[in-house]
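All protein chains but one are shown in place.
What follows is chain A.
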């Protein structure tokens, strides 16, 4: 007997296998983003669907290594010592949470920051000389 209609079989998304935000790209280590082929929206991390237009035509992209510090805090609880973290607005209007490194330029909202990588650790630090 042939069914008159076919229902879609929805598939689970293996999102636990694509956890890391740091990836290797031709230009070097970069934060992993996902770009929508339909509307062009770029998002942080590995996604299979666009949160704007719900298209599944998305692809893995390297996010810019530079951005602007939106805000930050120095955490004193739940960590050894003090941990500076902040929200970075990357140059393609993607916001990411990130560990921060203190440098010669004091942290404050609005300063330009750049991605740094040491092993599998990544962070943002004030752009030197700014």
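Throughout what follows, contacts are C-beta pairs under 8 Å (C-beta built on N, C-alpha and C of every residue); 3 or more make two chains touch, one makes a residue touch a chain; residues count from 1.
As a working rule, contacts and distances are computed from a predicted model.
Peer 1: I want to check something: the complex is missing a chain, and I'd like its UniProt protein name from "(2Fe-2S)-binding protein", "sn-glycerol-3-phosphate transport system permease protein UgpA", "Phenylacetate-CoA oxygenase" or "propanoyl-CoA C-acyltransferase".
Peer 2: "propanoyl-CoA C-acyltransferase"
Peer 1: Using the definition of touch stated at the top, determine which of A:24, A:38 or A:51 touches the missing chain.
Peer 2: The missing chain is touched by A:51.
Peer 1: Determine and list the chain A residues touching the chain excluded from the picture.
Peer 2: Contact residues on chain A toward the absent chain are 19, 21, 41-45, 51-52, 70-79, 83, 85-87, 89, 93-95, 97-99, 108-110.
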